[in-house]
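Please see the structure below; I have some questions.
With one protein chain removed, the remaining protein chains of the complex are shown where they sit.
Labels A, B and C are assigned to the chains in the order they are written; within every chain, residues are numbered from 1.
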Amino acid sequence: MNNLLWPGDERAGDLFSDEAFLAAMVAVEEAWLDALAGSGIAPAAVAKLDLQSLVGPQHLAVVASASERGGNPAAALVDVLRAALADVNADGAAWVHRGLTSQDVVDTALMLCARDAVGVVGAALREQVRLLAELVERHRRTPMVARTLTQHAVPTTFGLKAAGWLTGVLDAYDATSALVLPVQVGGAAGTLAATVELAGDLDDPVGSATALSLELATALGLTASTPWHTTRSTMTRLGDAATGCTDAWGRIATDVLTLSRPEIGELSEGAGGTSSTMPHKANPVLATLVRRTALSSPSLAATLHVAASDAGDERPAGAWHAEWDTLRTLLRRTVVAAGQTTELLAGLEVRTDRMAATLEAASDAVRSEQGAMADLAGRAPSGDYVGAADAFIEAPLARAAGVLA
Amino acid sequence: MNNLLWPGDERAGDLFSDEAFLAAMVAVEEAWLDALAGSGIAPAAVAKLDLQSLVGPQHLAVVASASERGGNPAAALVDVLRAALADVNADGAAWVHRGLTSQDVVDTALMLCARDAVGVVGAALREQVRLLAELVERHRRTPMVARTLTQHAVPTTFGLKAAGWLTGVLDAYDATSALVLPVQVGGAAGTLAATVELAGDLDDPVGSATALSLELATALGLTASTPWHTTRSTMTRLGDAATGCTDAWGRIATDVLTLSRPEIGELSEGAGGTSSTMPHKANPVLATLVRRTALSSPSLAATLHVAASDAGDERPAGAWHAEWDTLRTLLRRTVVAAGQTTELLAGLEVRTDRMAATLEAASDAVRSEQGAMADLAGRAPSGDYVGAADAFIEAPLARAAGVLA
Amino acid sequence: MNNLLWPGDERAGDLFSDEAFLAAMVAVEEAWLDALAGSGIAPAAVAKLDLQSLVGPQHLAVVASASERGGNPAAALVDVLRAALADVNADGAAWVHRGLTSQDVVDTALMLCARDAVGVVGAALREQVRLLAELVERHRRTPMVARTLTQHAVPTTFGLKAAGWLTGVLDAYDATSALVLPVQVGGAAGTLAATVELAGDLDDPVGSATALSLELATALGLTASTPWHTTRSTMTRLGDAATGCTDAWGRIATDVLTLSRPEIGELSEGAGGTSSTMPHKANPVLATLVRRTALSSPSLAATLHVAASDAGDERPAGAWHAEWDTLRTLLRRTVVAAGQTTELLAGLEVRTDRMAATLEAASDAVRSEQGAMADLAGRAPSGDYVGAADAFIEAPLARAAGVLA
Partner (left out) sequence: MNNLLWPGDERAGDLFSDEAFLAAMVAVEEAWLDALAGSGIAPAAVAKLDLQSLVGPQHLAVVASASERGGNPAAALVDVLRAALADVNADGAAWVHRGLTSQDVVDTALMLCARDAVGVVGAALREQVRLLAELVERHRRTPMVARTLTQHAVPTTFGLKAAGWLTGVLDAYDATSALVLPVQVGGAAGTLAATVELAGDLDDPVGSATALSLELATALGLTASTPWHTTRSTMTRLGDAATGCTDAWGRIATDVLTLSRPEIGELSEGAGGTSSTMPHKANPVLATLVRRTALSSPSLAATLHVAASDAGDERPAGAWHAEWDTLRTLLRRTVVAAGQTTELLAGLEVRTDRMAATLEAASDAVRSEQGAMADLAGRAPSGDYVGAADAFIEAPLARAAGVLA
């Protein structure tokens, strides 16, 4: 999967691609059929059917095209599956999708794709925690000037700046780790009535039907849940967590962009980007692309919230549909930015000489506060005026150690 | 505090008003001065000073006006405090604000105001959990038609619909309860250097200085923290949690608006609003105003995320400033919508007769799926076809019981 | 091009696809080379080169992949072109892209793709104006109840409701028609210095260089312009106009969704969508998908505004990059919704009997205002109380006639 207009997109590979989503929907139907058979609701002949072999990229166009009339891609997929099964497994053709509604398939498939994307993001965050903890340790005593409202303020250390980056990444890691990705199993309107009806000959039709959520969750590696057709906090939490990641990275990128300006030159990307016409340029291209993402994510997350608040009836007309591609775009971009940030941090060059030189040049000004404080305390100024910089890095380092343990 | 253009605004009373924010800033300066004295950094004469008595609404205009030149309202407040202290407590005048930076005062005051707002929201959510749990219990067997994409789908119960509302409110309650509201104590650039300098005569200047975060937190009822000047997850979590609330309420409002249409008439607000020209109308005005909020919150939360990702240097030029009024507006509106939703739920009239009549009229159509399932299972259709509706309400009821315990 | 997660996406065909964008970039390079030759700046041997034949879908992956390091896809394309030209036209290889910067190529290619999308949207809006004008005329005297805050208010006509839809579409048409899509020709930093340098032997190097903007515009069917590298109103106007379209359509969709509820039944989509499990359902799927778009567009337009305001230096690091895929997504979705709305309007079934029945049933209530007015005027109520409904449709019909003339 490529995207000429989102450089770096191929970092996300096939995650949440149409192909991946189609396969995820098939996985849902397959696991459901298996669960139906396992519970005794459907005949044993539909157990362990290999539906994935029946569907492939060749079906993308027909499913996509038919999805407009059905309003979503699940119904069209069911048609494909039924047709393919008709010749090979009549029971399968009869039982596929029974008990489910399109939203069950789409939402659960979204969660499968989200899980894969979140997994990649989580691993990247861990690696960033490692890289940043090293950076903090290495530069815990590297002096530099602190800047507020663009102007020189007082001395600080690059270790403390990097500790701030680390704290942001840790916050993003915590939020991402806390995500719960549930299966959606509710039937036409969240009552699971069709499945209960199908289970009518069992001792406990309702119990048998509701147990299938756990079966499906176990099979697919998701979490069991009561239906959440119109309770969309699952989606908004994903959006908020992803945006929390791009916030944390965007802030790092913003710092890198500022500090790699040639007049400042305190940081640089190890291997900068190229220019189509100016051979001398080494552009901070990773930081640029990360910042791009950070500027774009909040709006996508906002759309998920608008959709959540508009989720009326037992399935809303439009709000649900607005979520799918929004979530996909947001998560793919998050995966891309995750990789770019890791690479940025891994290759970051810290020019301690430039930091020292800037601080030296600004010395009189950035020590003026110290003088005022010393006057107030009735003493001569003491030391380097970096205060508790060294102490403040301990808390994020401890959190980092916890993550990496 | 009123807002003609946001009906219901007075429900938020003085929460996060300019007056409240000014008092919160004074509380920060007062507690800080006390902590400085308590630690032995400042003279004992500045302990337990009553700064609140020195500042009042009469200073709002001058502080507001001066805040443009200082870029924030803290510096102007310090000028007011110093002038007022000059005659009564020279030590106080000399020591007020020492060690802090404007951002410490503004951010901590924002957290104080946020805490009060979040407290009101949390209490409202609890009350809504109680009301909704009752509603779910009462209507666990009230049949109605489920609607998907605006059309009749299959039977459900109003108890299950209300259980979905409850789940949303519980999700919002969990997110709101998990919020951590820290003090901000970092000095000019997050190193606490000024305070360490002031503590130079103590045995452990750094330890004494950093201990003040806990002192301040304890005094103000907030959480201790290392400085978070440019790590703004605190702000985005507040925004996300508030929007999670308005999502949950907005979805309820959307349902109420639909179901109180005269052609449907299954729900109505106990006491509808009035019309300026049509005496017969009873408008669902609470649901209308709640939906208004739900449509507006996501954008405000998005602004907090954009600001977080742009938080460069040791204090960003603009991104930080964009947060203040955005957070205030978002939280006040959340408080207002909290009260409106509680009132809406408390007064909600459920027309079980209309629900039954609609379901009866739609019976053939909404039973068609049941027929197909029964055919597949090789049996006659059984029962009311509400499936696991009754079972699915148990989980949210159990969560509700946990909240209310 | 398909998009499983945005049903109906194939309505946009190849518009703004990666393939189309690649071809558009090639068209820019080709026209530029031709213009250089035509002006005497480059050798005649580079005129009328067929660059399109050198680049095809087989280059998508390599250009996409290389675009991350270059920060944009133009530099990678230039490498492809140079390599391909090396064997066949050494002058072409030497002169391709000379004088341009990546942003010139990307921005102008974006405008080419936008032009095609806007053209389709404009044609759809015209067709909608035609359909709506007919609908207004046909139903200028079709009585129905007006609804405010979901409740019955007073009588109106469906013609007047449709005239409101028409006005919205006309407003969208005006904004879309007013869009200006300029070429971008500025060189590395908007001074066109490289081209002026290349034109150094001509009588008027600056005049010859700046004249190329018009040459390029004429060749490509765009508008000449001075460089707008960091003046991004072009992008925000596109975003605002597109969102203006989806606003107008979303409002129609919202009305259709409400009025096609079974309890109301005054409108229906001619051919509703299908359900994967409930044979009786005819879902208002076009309105659903249009509303989906309307809920999603505003956020994308907001991202374009954030990017515009962050366009610092002579090329911003991130803000520019955030625009490309955002614009593409917004415009493709607008094209899709354009087609869906046209189809929705063309097939809309108006149930005048249901409208009449609703009005009749609500008669006492919706005439109460009339009674009060008649009392005030000291007369008996007169007529049908639709006031100036018929008069108010004339203005939009006249505007429509102007568009269709």
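The rule we apply is simple: a contact is a pair of C-beta atoms (placed from the backbone, for glycine too) under 8 Å apart; a residue touches a chain by one contact, two chains touch by 3 or more.
Bear in mind the structure is a predicted one, so any value in this text is a computation, not a measurement.
Which of B:72, B:148 or B:268 touches the hidden chain is settled by the complete complex: it is B:72.
Set against the missing chain, the residues A:42, A:77, A:198 or A:257 yield one that touches it, A:257.
Summary of contacts with the chain left out: across B:39, B:101 or B:184, the touching residue is B:101. Panel shows subunit C; residues 71, 94-95, 98-99, 101, 146-150, 153-157, 160-161, 164, 167-168, 171-172, 175, 187-198, 200-201, 206-207, 209-210, 226-233, 236, 240, 243-244, 246-251, 254-255, 257-258, 291, 294-295, 297-299, 301-303, 305-306, 308-317, 369-370, 373-374, 376-377, 379, 381-382, 385-392, 395-396 of it touch the chain omitted from the view. The missing chain lies against subunit A, touching residues 147-154, 257-258, 260-264, 273, 275, 277-285, 288, 299, 302, 306, 358, 362, 364-366, 368-369, 372. In the full complex, the hidden chain is touched by subunit B at residues 2-11, 18, 21-22, 60-61, 63-65, 67-75, 78, 97, 100-102, 187-188, 194, 253, 257, 273-278, 283-285, 287-296, 299-300, 302-303, 306-307, 310, 317-319, 321-322, 324-326, 328-329, 340.
Everything below uses one rule, namely that only the chains that are shown with their structure count from here on.
Centre-to-centre spacing of subunit B and subunit C amounts to 37 Å, using the average Cα coordinate of each chain. Multi-chain contact residues, meaning those touching two or more other chains, occur in subunit A at positions 71, 101, 187-188, 194, 257, 291, 294-295, 299, 302-303, 306, 310, 317.
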